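Dropping a structure here in C-alpha cells format, bear with me for questions.
With one protein chain held back, the other chains of the complex are shown just where they sit.
Chain naming follows the written order as A, B and C, and within any one chain the residues start at number 1.
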Amino acid sequence: MCTISADGTYSLAMAYMQILAGLFDVVAVEAHSKVSDIVDMSPIYDLALDPIYTRPLGLNANFIAGLEMNRYLYGSGATSQDCKRVVDKNRRNALSNELAIKPANIESKSDGPDSISYPLTRNDVAPLADGAAVVVLAAEGAARSLCDNPVWVEGTGWASDSPTLETRDWDKATYAELASKQAYRQAKIHDPASEIQLAEIDDTYSYKELQHAEALGLAAQSSVHKMLDQGVFDIGGRLPVNPSGGSIGMGHTLEMSGLVRVIELVKQLRGDAGKHQVHDVRTGVALAWRGIPTTSGAVVVLSNR
Amino acid sequence: MERQKILTVAYQPKAKYAWATGIAISRFLKGLKAGEIMGTRCEHCGRIAVPPRIFCEWCFKKSDSWVKLPDTGTVNTFSVSYITADTTRVKTPIIPAVIGIDSTTNAGFLHLIGEVKPDDVRIDMRVKAVWLDQPQRKGSITDIKYFAPLR
Amino acid sequence: MHMSSELKVEGDFPVHFRYTAGLAGERFLREIKDKGELIAARCPKCDLNYLPPRIYCERCMSKLEDYVTIGNIGTVDTFTVCKQDSDGKDLPLPATVALVKFPSAHGGLVHKVKGEVAIGDKVRVVFKEKSKRTGSILDIEYFEKVT
Partner (left out) sequence: MFVKKRVAVVGAGMTKFVRRAQETGKELAFESARQALDSCNMRIQDIESVALGSAPDAFDGVHMKGEYLLDGAGAWRKPYSRNFVGGGTGVFSPIHGWFHVASGLYDTCLVVAEEKMSSCLPHPQTAFLTIFDNMIERPLGPNLIWIFALEMQRYMHRHNIPKEQIAQVAVKNKRNALDHPSAQIAKAVTLQDILDSEVLAWPVQRLDISPVSDGACAVILASEDVARRITDSPVWIDGVGWNLDTAYWTNRDLYFPRYVANAARMAYGMAGISNPRKQIDFAEPYDPFDYKELHHMEGLLLCRKGEAPKLTAEGVTERDGKLPICPSGGLLGVGNPIAAAGLMKVCELFWQLRGEAGKRQVAGDPRTAVAQAWGDLMQIGTVVVMRA
C-alpha cells in the first residue's frame, strides 16, 4: 500500500503502471474525504499559497478562482449566465443520482453576500461533502476471471503547468490539455469530440467545467458555452458532461472527487447508472483537478469494448 | 525581523479541526466515562481487540460484537520521559507505556504509569487502571488517570 | 482539546512557521526595500526574465545568475474583488486584486489595487515610503491606475 498525495485519479494511474509493469495483477485504489472534520477550509487553502509573495496579502484563497474566472470569461466570451447554466444542469442531473448529497444541502446558502470574489459567487462553488470511493483494477487475464463486464483503461495522463500565480497559463487549463493528450495518445483517440460519448470532469467551480471541456478537446475554443446553451452537454445531448451531477450536484469530496468521476463513468459504461444512464456510451473521459491554488490534473479514458 | 540578517516571513496557521470520534471510539469513550474498557470481538477469527474497531483488519470483515474487558493488564513496553509533547524538559519524568489489556488477543493501548518509582517499572509488570472519580469523567482516555502496579 | 456533545474532538496543529525568502527572493525583496525597484532573473537560453526572480529557469532548468530591472508600469491581466480574508471572515472592505504583467518580464505580480480597474488597464506599482519598508511583498502598497 502507498499514498499518492493527489486526487484518487492519480492513484488509479499509479496502480495502472504497477499492473503494466508486471508487479501486481489486482490493485485497489481508495480515496476519501472527511472534510467535515475541518472547521473551515479557508486556513487550509491559505497554507497552500506561496508564503513569501501571496499569503502576506491576507486574502481568502478563493480569490484565485475569482481571478481565473474573470480571465476565462474575458477570453472565451462566456458569461456568468453560462456558468449558472452549468450549475443548474449539474444540480438537475444530481436529482436522479442516489449517491448525491441531499438536494436540500445543494441549495446555495442565503446568508452572507452572494459574491465571494467577483465574478465568482457562492452558487459557482461545489458544496463540500464526506465520502469514500474504491476502484479495483486488474490485469486483463485476472479481470476476465473476476467479472463479466470489465471496463477497460484505455489511457491515463497527468500533468502540471507552472505552479506560481505569476507564471502559470491563465488563459486555459494547460494541465488538463497536456494530461488529455497523453491519455488520448495511449487510447489512440485522434478526435476526442467525435470519439468520446461521455465526460465526467472536474467542476469544483462552475466555470471550470467549461474551461476543462475545452482543454479536453470536447469543444472548439470559445464554442463551449454555445454548446452548453444548445443542450449538447445535457443527459440526452450529443455529449453529456457530468450526467452524475458532478461535484456541484453530488458534493465536492476534495481529492476523492476525481475518483468519483471515474466511478460514475464506469457505471455508465456498464449500463449501471440507473436513472441518469446515458445511452450508447462506448468511450468516456474523466478529469480530476487538484483544486486551488494548483495547476495539476489527471485524465483517464475508459471504454467498454 | 529587523535584526535578522536573512529576511523571513512568520506565519501562524489557523486551521481548526473537529474530529468525529467515529462509531467504535465513540462507544469506547462512553465506556470510559462509565468506568469500563470496551473491546470488540471479530466473530470470524475470534480476536478480541482494543482499541475497539468496527472492522477486523486481519479478516477484513465487520467486527460489531462488543466485549467488556477487565481494567487490568501487563506492561508490554515503557519509557521514562523527560520531555513533553512540545519537547519542554520536565524534572519529574512521565512514564508512557503500552499496556496489554487482559482477556484480549495481544492488544492494548498507550497510557501512562503512576504510583511507582521510574526505576521500579518493568516490562511484564502487572498493572491496573486508576480512574478519575465518576463525576470528573468526561468520556476521554484521560478518564483513566494512569495504570498503577497491581497489588 | 476537549470533548463536545456530538462526540467530536476539537483541536489544532500546534506549530507555526518561519519562511526564508530564498536566494532569489532575498535579492528581490532587498531591491524593493533599498531601491524601490523590481528585478527579474534572466534566462538567456529561453529569453525569459522571471518576475519574481528565481535561481532556476523552470523550462530548461538552467541556473540563473543575471538580474535585470523591470519598469514599474504594467498591464492588468486579470482581477477580482475579494470579499473574505484568509480565515474565511468578511473583509472590512472588499479588496480588488490584480495579476499585473510587465513589459519584458515573464511572470508578473499579484497585489491589491487602489480603486477600480478593468482587464487591459495600465497600472503603476506604488511602494511604501522607504522608512516603512521591511523587506516584504507588503513593501508594495498597491497598484494604481495610470491615467
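By our rule, contacts are C-beta pairs under 8 Å (C-beta built on N, C-alpha and C of every residue); 3 or more make two chains touch, one makes a residue touch a chain.
Note that this is a predicted model, so its numbers are computed, not measured.
> From the touch rule at the top of the page, work out which displayed chains the omitted chain touches.
A, B, C
> For the chain not shown, which residue from C:Cys60, C:Ala118 or C:Val146 touches it across the whole complex?
Among C:Cys60, C:Ala118 or C:Val146, only C:Cys60 touches the chain that is not shown.
> Which listed residue (A:Ser80, A:Ser162 or A:Gln277) would be found touching the missing chain in the intact complex?
A:Ser162
> Can you list where chain A touches the absent chain?
1-6, 10, 13-14, 16-18, 20-23, 44-45, 47-48, 50-52, 157-164, 167, 174, 178-179, 182, 186, 290, 293-296
> On chain C, where is the contact patch with the chain that was removed from view?
Missing-chain contacts on chain C: residues 1, 9, 11, 13-26, 54-56, 58-61, 63.
> Name, in rising order, the residues on chain B that touch the hidden chain in the full complex.
Residues of chain B in touch with the missing chain: 6, 11, 13, 17, 19, 21-22, 25, 28-29, 49, 51, 53, 57, 76-87, 93-94, 96-98, 106-112, 118, 123, 140-142.
Everything below uses one rule, namely that only the chains that are shown with their structure count from here on.
> Suppose every chain is reduced to the average of its Cα atoms; which one is closest to the average of all protein Cα atoms?
A
> Skim through the chains and flag the pair connected by the most C-beta pairs in contact.
Max contact pairs: A-C.
> Mind checking the centre-to-centre distance between chain A and chain C? Centres are C-alpha means, answer in whole Å.
Once rounded, the distance between the two centres reads 29 Å.
> Could you give the separation in Å between the centres of chain B and chain C, each centre being the mean of its C-alpha atoms?
Chain centroid spacing, chain B to chain C, equals 46 Å.
> Where the centres are mean C-alpha positions, what is the separation of chain A from chain B, in Å?
The mean C-alpha positions of chain A and chain B differ by 41 Å.
> Could you say which residues in chain A touch two or more other chains, in rising order?
40, 43, 46, 51-52, 55-56
> Listing for chain B: what residues touch at least two other chains?
9, 11, 13-20
> Which of the residues in chain A come into contact with chain C in the complex?
Its residues touching chain C are 40-43, 46, 51-63, 66-71, 74, 112-113, 115-120, 162, 164-167, 170.
> In the complex of these two chains, what residues of chain B are touching chain C?
On the chain B side, the touching residues are 1-2, 6-21, 26, 29, 86, 138-140.
> Help me check something: in the complex, which residues belonging to chain C touch chain A?
17, 19, 21-22, 25, 29, 50-52, 58, 77-88, 90-91, 95, 97-99, 106-112, 119, 136-138
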